[in-house]
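Please read the structure below before turning to the comments.
Every protein chain of the complex appears in place save one, which is left out.
And now, subunit A:
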Amino acid sequence: MNILTLLLLVPVLFGFIIMLLPSSLRGSFKYLTLTATLIQLGISIWMYLHFKTGAAYGGINHEDQFQFVQKLPWISLNLGRMGKMQIDYFVGIDGMSISLLVMTSLVLVIATLSSWEIKSNLKGFFLLFLLLDMAVIGVFCALDFFLFYLFYELMLLPLYFLIGMWGGARREYAAIKFFLYTLFGSVFMLLVMVGLYLSVTDPATGNHTFNIIQMMNPANYSGQSIFSIAGHQTILGMPARTLGFVVLFIAFAIKVPVVPLHTWLPDAHVEAPTPVSIILAGILLKIGGYGIIRICLGIFPEIATSGAFWLGLLGVISILYGAFNALAQKDLKRMIAYSSISHMGFVLLGIASQTAEGISGAVMQMVSHGFLSTMLFFLVGVLYNRVHDRGINHFRGLGTLMPQYTAFVMIAFFASLGLPGFSAFVAEAFSLTGAFKSPTVNGLLPYWMAICGSVGILLSAAYFLWTLQRMFFGAESLKGGNVWKIALTDLNLREKLTLAPLALIALALGIMPSLVFDKINDSVLALVQFLQLK
């Protein structure tokens, strides 16, 4: 069996097992889920180790350069005058996906470990969790737009219930806001998807196809079709291809999230239970970035180039706006949520630069932020579980009370603010290098954008260090008094086991960024070349 299919089937299989088990065995559900995620982690590490590199494995717009490919005909319909509809079950990965896939598998394990705090309705929780697991893995593997869309939408419902049923006080509001926001983006994506499908024909079979890679080849567009490059069609007075790009970009920008489409994120993060926050920040935001690279840039490269300035501008706005907001937050989780927005801005900036450095930095930032935000949200969860409070000014002097916890917090904070030696430094440095290089190489971004990005790093140092100072240093003073003091025990073994690998990975990626760069490099170069050729 194809290994990617296996990766997708593992959560489904375990989901069925959990579904069939009686509620009396509810204690075993978390272990079953943990097993499932560990198996997935094993599979993805195996794939990582067996992932071939070299110019012949660049992927992007060459179907034969993808690895672990499985392609099965799925839906084939004769639609009369409109020709045949061809939808394939088509999975495969290139350098862009492999690093994100490994990161996703690890984050899922961590998320499962943090699910120990969930006490109510375990069967529902873990079923939804596994469904979400399958959907996010599927998004990174799918190479057929239809399949991609299916997985993309499939994430929404489990997340809605996970936030809505196990969330905090304003969970209903946060859940529906998240759902409506994302759906708003994706229904219009559906229209573009249908338009692309009707524009593109598979040269091998002559059918209309949803194959993303075929959509990247301008020769596959028939002349009269809406999204044909040569056709210069318009929709409601706007150039069709620009409109298509904008619609897809908005759909993914909501996921990233890019300011001003970010307002769902602080609410969702704050109300969601810790495991869901981890998945949201660690994985879902990356789906936005991945979608922009794979789909927006892949299918509409010339629009991405002509609109690079605006992408970069949005990236810079996200970086600065997120950072300033993070400075102003009084809730620790909200602060981290805004810091996510700021950090994901670097992804957009790197992508917009369209240089090898910038795109490598963007992918690296996604991987790095995946681990670091997981760690940060897990750490907030630790605190919240003990005293059910997250107010930054409700704690003081935690350093003496919980030394081990403080140590991990410091690692996570310093790593996130871009201290050399940690992954985020490499990632942000590369993104900024790309942005600095862009004015001279391809003239897409002006210098001031890179400078503003650098200011963002400074701001992130400010809010992380200030928080550290307020919460962990100084004389011990807690809002809840002695009750809190007793409740605030230091980390237990499970928590340490969860945090240690994350800290190690952040360090390892900082010292040996080649762990990621080696795997993504060929794809990044292929993408840059593809963008230049168009």
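Here is the rule we go by: contacts are C-beta pairs under 8 Å (C-beta built on N, C-alpha and C of every residue); 3 or more make two chains touch, one makes a residue touch a chain; residues count from 1.
Convention: contacts and distances are computed from a predicted model.
As stated in its UniProt record, the chain not included in the shown complex is "NADH-quinone oxidoreductase subunit N", which appears among "sn-glycerol-3-phosphate transport system permease protein UgpA", "NADH-quinone oxidoreductase subunit N", "C4-dicarboxylate ABC transporter substrate-binding protein" or "Alpha-ketoacid dehydrogenase subunit beta".
Contact with the chain not shown here comes from a single listed residue; of A:236, A:493 or A:533, that residue is A:236.
Summary of contacts with the chain left out: across A:78, A:440 or A:482, the touching residue is A:78. Within the complete assembly, A:195 is the residue of A:195, A:275, A:345 or A:453 that touches the hidden chain. Only one of the listed residues, A:117, A:153 or A:389, touches the absent chain: A:153. Of A:9, A:25 or A:187, it is A:187 that touches the chain left out of the display. Residues of subunit A that touch the chain left out of view are 75-82, 85, 121, 124, 149-150, 153-154, 156-157, 160-161, 164-165, 171-172, 175-176, 179-180, 183-184, 187-188, 190-191, 194-195, 197-199, 224-226, 233, 235-236.
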